[in-house]
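Only one protein chain is missing; all other protein chains are in place.
Let's look at subunit A:
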């Protein structure tokens, strides 16, 4: 079903076909989820992403590590569709769909989810009201029927319990007055409920205590599936002990400068990012 959808989309919306030779092959094998090609992004005239390229395959967990200010959050925001960045050139393709042409909510409806580095407080909007609105909005976009209230309640309660979110938090305004860790859990709760096909986690581990880290990692691990990809942005090897990545990418100065297996994270833990900032020959863009 999905394969047919992907191919149709590539053919109908993204000519010329020849540019997609390699993508086409991956798609036919149903392996490619996210493809970022030579993305150049600036804000206020300052270049932040510099010819950034990255691919994540179906079912893969990819980690991005990199120094402060490297552009990790910017990449996440641009994939999700934040407006204040200027995309000068490049492409972001998810499941064969050109994301850059879509509104953030349309991207979400196509299965994208971003867990924010700093989840936003929404005063006056009850968490439950919000969860129901988002779930039904996405279902509507996909042509599915709205959830019945009991069905919705059952799903929320189940997911909240697994993530150690107390019922009284669900009654409060979204994220308002939540501790840093509580906000992160709330984002993961949304991820669990929305069942996206591609999840970006921007430093979801920062601000979490050790127990919460395990709970959140479990939340992610239970979602790991052949047709679901993850892009996990983190500064710490510790998270990757719990969410073991298939690939690790190093981002510096607005681009991916090195990619490798999970052992790359351990190496970074020892040697830091100095190499990647000073020696351009290391770059594997």
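Everything that follows uses one rule, which is that contacts are C-beta pairs under 8 Å (C-beta built on N, C-alpha and C of every residue); 3 or more make two chains touch, one makes a residue touch a chain; residues count from 1.
The rule we apply is simple: contacts and distances are computed from a predicted model.
Of the candidates "Branched-chain amino acid transport system permease protein", "Electron transfer subunit protein", "Fe-S cluster assembly protein SufD" or "ATPase", the chain left out of this view carries the UniProt protein name "Fe-S cluster assembly protein SufD". The missing chain, though absent from the display, is touched by one residue of A:67, A:104, A:164 or A:207; that residue is A:104. The chain omitted from view is touched by exactly one of A:87, A:100 or A:137, namely A:137. From the options A:82, A:224 or A:238, the residue with contact to the unseen chain in the full assembly is A:82. Hidden from this view is one chain, which touches subunit A at 80-84, 103-105, 107-109, 112-114, 116, 119-125, 129-130, 133-135, 137-138, 141, 173, 190, 194.
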